[in-house]
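Other chains dropped; remaining ones untouched in position.
Each chain gets a letter, A and B, in the order it is written, and its residues are counted from 1.
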Amino acid sequence: MSKSDAAELVVAARRRRGLTWSAIADELGAPPVWTTAALLGQHPLTREQAERACTLLGLEAAVAESLQQQPSRGTDPALMSDPTIYRFTEALSVYGPALKELIHEEFGDGIMSAINFRVDVARRPDPDGDRVVVTFDGKFLDYRW
Amino acid sequence: MSKSDAAELVVAARRRRGLTWSAIADELGAPPVWTTAALLGQHPLTREQAERACTLLGLEAAVAESLQQQPSRGTDPALMSDPTIYRFTEALSVYGPALKELIHEEFGDGIMSAINFRVDVARRPDPDGDRVVVTFDGKFLDYRW
């Protein structure tokens, strides 16, 4: 079973069972963004994680097997223009070169790792309307020959 | 003078004068990412901000005038494949759909605004290597007819 087929089954089962992504993450003892990304096919689960997730969601063994496979990572470009995702792309298009300047100013020549990396999403209450706060947190890697 | 010509002059003057982006931001009393983005051409400065920046950098009035103009926002795609910027794009390609799921789970159907929005970059010390922490913070907007 391909990881995209497994993801579709997970999404449908989650809705049918009325489970939140956070509840599944709690069950697996893993962070919510990581767990959601993994169940959508972007990270391999361990056997134990895969089996607990499938038990929780009532899914067959073939799904659990698929969830443990090494993924080929990345998202279909057609999905990247969904407005909820596109706003991140737009923000990078406006602020990307400024982030690059400030990373180099603070750390020197290098990058924020996207591998030794975590991302969290949180809600911050605000009288003008609550805010989505997304934190990208990656190890700095300097260009080193 | 186009905003990209103004940005080139700012970048060169900053280096020549040995100023940091943060020092310029302090001088303008504005946040570092906003200030850097604005000086690179992505936001209009007020007349006062533009003039203080140009005095600090030793740049002529035409630059100050250009910095106040309304920009057409966005970055040349060729620059987006620079590795320091690309890692953000890669992270979105891996985590974008998971972020979408979790925003909808927490807030309902809608988006994180990229307009009523701020972004910060910080350094977090870590024994395994310091970390780049970039926070995207935007007002939640629900689909509302």
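Rule of thumb we're sticking to: a residue touches a chain if its C-beta (ideal position, glycine included) is under 8 Å from a C-beta of that chain, and two chains touch if they have at least 3 such contacts.
Source: prediction; values computed, not measured.
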item: Copy count of the single sequence across the entire complex, 2 present; value: 10
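The rule we apply is simple: only the chains that are shown with their structure count from here on.
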item: Where chain A and chain B are represented by their mean Cα positions, the distance between them in whole Å; value: 23
item: Residues on chain A engaged by chain B in the complex (per definition of touch); value: 20-22, 32-33, 36-37, 40, 42, 73-75, 79-80, 82-85, 87-107, 110-114, 116-117, 119, 121, 123-124, 126, 128-141
